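Handing you this structure, nothing more for now.
In this view, the complex is presented without one of its protein chains, the others remaining in place.
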Amino acid sequence: MIHEHVVCPFCGCLCDDLEVTVEDGKVVNTKRGCIIAKSKFMNHDRDRAKPMLRKDDELIGVSIEEAMDRAAEILRSADHPLIYGLSSTECDAQRAATELAELVGGTIDNTASVCHGPTLVSVQAVGVVKCTLGEIKNRADLVIFWGCNPGEAHLRHFLRYSVLSKGLFTQEGRKDRTVIVVDVRENASTKLADIFLKIRPNSDFEIISALRAAIKGHEVGDVAGVADGTIKEVAEKMKSCKFGVLFFGLGLTMSKGKHMNIDAALSLVRDLNDYTKFAINSMRGHFNVAGANEVLIWQTGYPYSVNFSRGYPRYNPGEFSAVDVLSRKECDAALIIAADPLSSFPLRASEHLAKIPTIVIDPKNSMTSLVAEVVIPTAMVGVECEGTAYRMDCIPIRLRKVVEPEFPSDKEVLEEIIEKVKAG
Amino acid sequence: MMIKNGTVYDPLNGIDGERMDIFVENGKIVEESKEKEVIDASGLMVMPGGVDIHSHIAGSKINIGRLLRPEDHRKDVVPRTEITRSGVGYTVPTTFVTGYRYAELGYTTVAEAAVPPIGARHVHEEFADTPMIDKMMFPLMGNNYFVLKYIEEDEFEKLKNFVAFLLNATKGYAIKMVNPGGVESWKWGKNVESLDDKVENYDVTPREVITNLAKVNEELGLPHSVHVHCNNLGAPGNFETTIETMSALRERIHITHIQFNSYAGEDWASFASGAPEVANYINKNEHVTCDVGQVVFGDATTMTADGPWQHTLYKLTGNKWVNSDVEMETGAGIVPYVFRERNLVNAIQWAIGLELFLLIEDPWRVYLTTDHPNAGPFYHYPKVISWLMSNEKRGELLAKTHKGVSKMTTLSDIDREYSLYEIAIITRAATAKALGLRDKGHLGIGADADIAIYKLEDDFERSFSRAKYVIKDGEIVVRDGKIAKGHLGRTFWVDAGGEATDEIKEIFSEYYTLNFENYPVQEEYLPRQEVISCK
Partner (left out) sequence: MIRMEVVLISGRTAKQGASLEVGKTSEEYFENVAVIMMNEDDMKEIGVQEGEPVKISTEFGSTVVKCKKSEVNRGIAFMPYGPWVNMVIGMDTHGTGMPSYKGAKAEISATDENVLTVGEIVDLIRRG
């Protein structure tokens, strides 16, 4: 059977034009997706998790019911449980996870805290001038990529949205657009650029600030190794375009300055709107990290790093963010869902996860499941079950189901755990 | 259930403060019920549940507003209870808190008034987490590519079909226009300044958008009229645009948050009230209804699809600014704002809202809103009610405001006071009627058993702030101003037919970034729907 218009549940592009062929309940082919999409669908049945409990320091196979019982018991008896992950699942599961965090008075955080958390903090301080990806496809004549590498990380972004696509007022596609890439190194994206501005690591804040000054007509001189003339040239292109967009990624959020870099970039783009139309959009990584933020915002008012120990939501990145909670050894149990912190957190943060009772809910075996107390397998979202995901520009799309799952969905497991916690 | 011996205000059935019993069974008002449950309503006011015709409670815009305002949330935290979820309130409440607070006021139906169609799914998701109340939402059409294209090409039938299709695809309720044409122009940093300006890149004017969509609205027989946020909102002198808009057509038209569009003067220095002129037009022309968008002094978060206006507001205030343009359809802007008593412009805005309430003679055509959270949060409605019901109350506040108000508005010359009957009209009966919701806004046999019961106190603000009881679909959900039981409300939408033509699909594949097949809102997003059919 051929499924059309399938949505890819890998990155924030949420390409929704995949064709997936299924025979005898197995994916046998995919069309149009990038290599990662293909890998996700073709390998969806490899390395799948099984329900397990740790007994005498070994993970032993158990029934899923037994695993869920133990999970509820851990969460019920914990003083300060941490719920973390959520970016690779759908919104109903995120809704349930938030309810569970509230119920047990714990901390809930999503992977935004280690990707675009600083962006969200900056939006709270500065605001943001943004647009959906179709606006860029239809109008943008200047496209800037700063500290992001769609050529490796968002493989069809150029094609579908930002560079090669043709739209209402960009009928010539690539020819109608000037592309500038700003990065510390040559990469798959710089090859496509009309202008590649290679900068020193950790100099983003200075250069963005210099551009802001240049746009307002101030003399800036050479800044952080970038020549005065280059800054003027880029500033002039930004001011004189008809519709510009600045895409940015973790090159800004993870480098020195973190949210200060984003404050500067958001302010730069806001200021440009005194002269022309300009937008700034973040390149979100996991396919539904944007949804994890949306859900937490509508339920609590805050996008990530939320604590319920007082019965109402409190927000404080640096205090309630997962890396900090773990590094300071503040939580006494953890539920990890749809993320793998052991493969993404600094080693010291991971060490605490290995010491406390950790529950892992994931379709696949992960590094974190190797140190877990409880492993609960689930259906793979967007392959084996449906649900909503928010694209990097916050457009909500319904993910599809192409094969039957062996295990319940994240949402079903979480709702079951909620019932068990309430009952106990 | 029997609600015994209450003082009933049910304007749609002509009942003005009569002592009577109301019977409820299976979620409906019935002639008589054998059920044993009795609410003793002696000395209490009984009204239909409130119906809010214009509020921003769910979807991308309000959620960005929530993201933008952590400093607000901290002033108003709401802990969980055994039956309610936690959250935050203040200017941009979370979904659960929105539902609870509306219910505690005795409101049982609320319209989300501005939805980018491509984000409709988001609204329905938030609706599922907005308990207690029935909901509906208005998709934005005044700057939609297809609308502009079909008007430009003079393809009225195609336009009509598209509107019906879009209501169906979004599970929407009414045609919403915001600064028609201006938001499309804003996508190039421009705006329209009159009804006859051309939209950037289109041979179409705002007048044509308004008149064509109004005609579509009537030909489709939609239950509500077109719902219009006029051009030039917020600008001094805009009352002329508003009158021009109303007089551009003879079809029904609802002008929303009309306070923001009733300004005289040439600039901020000469800013003054245009309310008498606007009220005068409305008094003489029955095809117009309006809601006020009453300013309440204090913190607000302004948010509209009117991108260029929000940019102006950012430039005026220097506050943080969000702009969010949406492909093929619309845009949005958000700016935090504080309405201050001592600020002359703000004080005049406050007075203009009250002038409109008091100068428009027919309460069936002027409705209570604060354009939540633009002119203030919805849970301040009881304050507004107290100003309308008491000349003395508004006099007290007027005395605290900037002295210039008396000169620039007529408020101090007006001594009209609303009766409870009129309050029931502007908060439930008339709004239900304007929305075409036949089972709402009244307590006649067959109506939905959505009932608000208030204590009669000298202080009307206190009376209306916390309903003594609220009955939703026949069950007591609020007792003594507190949520007594959770409830999942309905989502209303209008089925006006409409077909996805090959042309529509082709344009999707060319210019949208979402596949047509993934565009319409799926059934899964409507856990409890009620479809309203057209006339």
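The first chain written gets the first letter, and so on, giving A and B; residue counts start at 1 in each chain.
Operating definition for what follows: a residue touches a chain if its C-beta (ideal position, glycine included) is under 8 Å from a C-beta of that chain, and two chains touch if they have at least 3 such contacts.
The structure presented is a predicted model; accordingly, all values stated were derived computationally and were not measured.
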Practice task
Would you mind listing the shown chains in contact with the chain that isn't displayed?
Solution key: A
Fill in the blank from the handout: Of the candidates A:Arg177, A:Lys239, A:His259 or A:Arg391, the residue in contact with the absent chain is A:His259
Problem - Sole contact to the chain not displayed, among A:Met52, A:Val126, A:Val223 or A:Leu250 - result: A:Leu250
Practice task
Looking beyond the chains shown, say which of A:Thr30, A:Gln299 or A:Asn365 touches the absent one.
Solution key: A:Asn365
Problem - Given A:Lys26, A:Lys55, A:Arg310 or A:Arg348, the one touching the chain that is not displayed - result: A:Arg348
Problem - Sole contact to the chain not displayed, among A:Thr30, A:Gln94 or A:Ser113 - result: A:Ser113
Handout entry: Touch residues of chain A, complete complex, unshown partner
Key = 10-11, 34-36, 38-40, 43-44, 46-47, 109, 113-114, 117-118, 121, 149, 151-153, 155, 184-186, 188, 198, 201-202, 250-251, 253-256, 258-259, 285, 304-305, 317-319, 321-324, 327, 340, 342-351, 353-355, 364-367, 370-371
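As a convention for this text, only the chains that are shown with their structure count from here on.
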Handout entry: chain A and chain B, separation of their C-alpha mean positions in angstrom
Key = 34
Practice task
Using the touch rule from the top, collect the residues of chain B that touch chain A in their complex.
Solution key: 58, 60, 63, 66-70, 73, 77-80, 85-88, 92, 94-96, 118-119, 121-122, 125-126, 129, 145, 187-189, 201, 311, 314, 320-328, 334-335, 510-515, 517-518, 522, 524
Completion exercise
In the complex, chain A touches chain B at residues 4-5, 7, 16-17, 91, 95, 99, 102-103, 120, 123-135, 137-139, 160-161, 167-169, 242-243, 270, 273, 276-277, 279, 293-294, 297-303, 308, 310-315, 386, 388, 390, 394-398
